[in-house]
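Only a single protein chain was left out; the remaining protein chains are all shown in position.
On to chain A.
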Amino acid sequence: MNSEDKTLVEIIDENKQIDLAKYINYVSAPQAGAIATFSGTTRDTFEGKTVVELRYEAYVPMAIRNLKSICSSARSSWDLHSIAVAHRVGSVPVGEISVFVAVSATHRADALDACKFLIAELKASVPIWKKEVYSNGEVWKENTEFLERRFKHGKDGSCCRRKIKTEARDIKGCCKPKVKEEDAADISTS
């Protein structure tokens, strides 16, 4: 293992915004010609419903452990210099960033591919949850990446029997989330 390997994983306390510059600075290095980043932001609609905010919670010690493990996996697949991953907990209003990934490498292919891998793996396996809050209800979200992968997890064959399709829109979710809302008009987004 390279003694210069730098990996930073942070779960950010409630009501604090992610300091992007901090993480970009962290991964920057004279020998790293490429820095790839991903930021996930709360968007204002989901399937025609107006989103007020997202509320995140995390199993913090396991999430950190898990993220570090994912970073190790990334290092074994790509030639990377530094990695930083930050995820907020608490309320994240529309337009704000909830998750940020920064990766540096000598060459851009490694940085870009690793960045994509890191966010995909985070969404598939890190114990963090978000509740989507609408003006007239709220629902716990379920990542399709997690649901698809559950069939491969060791679950002693007692996993959910619901048929999972790869099309994101078709996956109704394992727990069939109940949205407490009045009969809003079925407005579809363009």
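Note that a residue touches a chain if its C-beta (ideal position, glycine included) is under 8 Å from a C-beta of that chain, and two chains touch if they have at least 3 such contacts; residues count from 1.
In the analysis below, contacts and distances are computed from a predicted model.
Chemist: Mind telling me which option in "Molybdopterin synthase sulfur carrier subunit", "39S ribosomal protein L13, mitochondrial", "Origin recognition complex subunit 5" or "DNA repair protein RAD51 homolog 3" is what UniProt lists for the chain we can't see?
Modeler: "Molybdopterin synthase sulfur carrier subunit"
Chemist: I need the residue numbers on chain A that touch the omitted chain, in ascending order.
Modeler: For chain A, the residues touching the absent chain are 40, 56-59, 61-63, 65, 87, 98-99, 119, 122-123, 125-131, 140-143, 146-147, 150, 153-156, 158-161, 173-175, 177.
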